[in-house]
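A protein chain is absent from this complex, but the other protein chains hold their places.
As written, the chain order gives the labels A, B and C, with residue 1 at the start of each chain.
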Amino acid sequence: MNVSRKSPDQNGGGQDARATPRWSMPGLGLVKGLVVTARNMIQSYYRKDRMTTVQYPEERAPISPNFRNFPFLCYDGDNPATGLRCTACSICEKECPPQCIYIVLDRDENGKSLKRPKLFDIDISVCMNCGICAEVCPFDSIYMDGQYEMSTTDRFGGLLLGLDRLAKSADYHMKLRPLEASEVAARRKAEEEKKLAAQAAKEAKAKADKEAKAAAAQAAGTGKGETA
Amino acid sequence: MTPLALLLTVSSLLFVCGLLAVLTRRNAILVLVGIELMLNAANINFIAFWRYGPADPDMTGPMFVLFSIAIAAAEAAVGLAIVLLNFRHTRSTDLNRLNSLHG
Amino acid sequence: MILPLLILSPLILLAALGAVWNARPVHAALMLALALALTAGLYLCIGADFIGLVQFMVYVGAVAVLIVFSLLITRPGDEAEELARRPGSLVTGLACVLPVAAVLMYAVSHTTDLPYGTAASPPLPLQKLGESLFTDYAPAVLAVGVLLTAVMVGAALFARDPDKKPTTPPES
Partner (left out) sequence: MSLLAMSSAEPSLWSPEWLPRLPQRLVEMLLRNCHAPDWLVSLAGYAVAAGTVVAVFLSAFALLSLIERKTLARIQNRLGPNRAGWFGILQPVADGIKMLTKEDIVPAKAEWFLHLMAPILIVVPSMLALGVIPYGREWVPVSLDLGLLFFFAVGTLTEVAVFMAGWASGSKFPMLGAMRAISQMVSYELPLILSALGVIMVTGSLSLPDIVNKQGDFHLGFIPAWNVFTPWGLTATLIFFIASIAEANRCPFDLPEGESEIVAGHMTEYSGFKYALFFMGEYLGLFAISGLFITLFLGGWQAPLPGLTIVPSWLWFFAKLAVVIFTHLWIRGTFPRVRMDQLMRFAWLCLIPMALLTIPAAGIWVFTGGGLKGWLIIMPLLLVPWLILTTVFNRRLASQTRNYTFADS
């Protein structure tokens, strides 16, 4: 009894049950059990911490940051058409075990790749939420979503997600899983800076080269002229 | 037709039914069914004669039926216990296969 | 007063015939339960309320259930093909039964000559029944008590597994 009073949980009395005395009043254990359930019942009316029920459609339990469901595509900025990180490299399409991803590369009129998907479909009736697509993506584009209310009345179209429903902004990702998203953002920023720096260096180098070449050409010209 | 004659006819036909079951059934439990029917027929006779026969202030008829019912229950219990015991040995309740004692 | 009897009697006989003729043992046992229950109704109709209810309780509630239960334990097959294969037993059975039926019907037809056709005794007085049960019939009650105790112990001993070994698998 002492134990159960200390912790008003359902398993109160579990400890002293093990240390059963040699002889106890027959029927006493039954009464003890009845007391436990009666306390449960009465306290459930005034102790809010006993009731763990979340009344789902009105209120929702917060989902864990580790909760992973179907994939989504991340885009930077405000416009999903231009900011999409996906380059339609088709790695995820090839790695997907149930092959639920379908990608068509977007090309311009000359047939040159635009490095963005024209079509990006995920059939979530086939997807098994393994997360391999998110792992293999080298462009930080595809991530696992936290959305779980996916039910639809349309068995085929409703479960085939196209770009319009897959594309979600980087802010959404940040809100969904701040830890992972900020890490990714930092890395991307660093890469971006590196790229910029590299480009700057390259430009500088190119410029220097050009200048050097020009200087050399000039020098050669003058030398030639001199010799001629 | 008086009620007495009706009841006696019913009871004798019931008895005949029970007898037929005892004679033709091969399953020991269904033979017991026949015996119950015959006991029941006898009980109907007792009640019929108590009610429609000569005045019976001592209620011998119902009294006899009470004892008969008690004994019928006992008989069914013992009979079925024997059948079950036998079933455990021979895996059968067929009376034609209970012939290991005939010489 | 004869109308309920006229309705119940053929029903009892039909149920009894069902118990005798039905090829499926469980159906036969259920028909027996029906016949016994209808007989209880017959007793209720002719003023033996107590006997009727006791009949219902003991026969339907105990005996019929016991029979059904042992049928479940032994799981007998249907007897239909056996009955069809060996009509000899049926002929013999009928040959034995018909003379009995004839004798009984003869006796019954002479019983109707008795002068009393209507109810002679009042409906069963319960108080008096109980009193005479425990005064005049006390030795009989004691004997039945001893019998029932012996039966209970005996049946329990019979039905008990002598050794706790698993039963032998049935030979197919």
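Some observations on this one:
Note that in this section a residue touches a chain if its C-beta (ideal position, glycine included) is under 8 Å from a C-beta of that chain, and two chains touch if they have at least 3 such contacts.
The structure displayed is predicted, hence computed values, not measured ones.
Among the chains on display, the ones the left-out chain touches in the entire complex are A, C. Annotation: of C:Leu53, C:Ala95, C:Ala138 or C:Leu157, C:Leu53 touches the absent chain (contact as defined above).
Touch with the chain that is not drawn comes from one residue among C:Ile7, C:Leu126 or C:Ala143, which is C:Leu126. For the chain left out of this panel, the touching residue among C:Val68, C:Cys96 or C:Leu147 is C:Val68. What subunit A contributes to its contact with the hidden chain is residues 10, 23, 26-27, 30, 33-34, 36-38, 40-41, 44-45, 50-53, 55. One chain of the complex is left out; on subunit C, the residues touching it are 26, 30, 33, 40, 44, 47, 49-50, 53-54, 56-57, 60-62, 64-66, 68-69, 72, 123, 126.
By definition in this document, only the chains that are shown with their structure count from here on.
The touch graph of these protein chains has some other shape, matching none of line, ring, star or complete.
When every chain is reduced to the mean of its C-alpha atoms, the one closest to the centre of the whole protein set is C. If you average the Cα atoms of subunit B and of subunit C, the two centres end up 5 Å apart.
If you average the Cα atoms of subunit A and of subunit B, the two centres end up 80 Å apart. Measuring from the averaged C-alpha position of subunit A to that of subunit C gives a distance of 76 Å.
Those residues of subunit B in touch with two or more other chains do not exist in this structure. Here subunit B touches subunit C in the complex through residues 1-10, 12-21, 23-27, 29-30, 32-34, 36-37, 40, 43-44, 47-48, 50-59, 62-63, 65-67, 69-74, 76-78, 80-85, 87-88, 91, 93-94, going by the rule given at the top. Chain contact summary for the complex, subunit C toward subunit B: residues 1-2, 5-6, 9, 12-13, 16-17, 19-20, 25, 28-29, 32, 35-36, 39, 42-43, 46-48, 50-51, 54-55, 58-59, 62-63, 66-67, 70-71, 73-74, 76, 79, 82-83, 89-90, 92-94, 96-97, 100-101, 104-105, 107-109, 111-112, 114, 116-121, 124-125, 128-129, 132-133, 136-137, 140, 144, 147-148, 151-152, 154-155, 158-159, 161, 167-168, 170-171.
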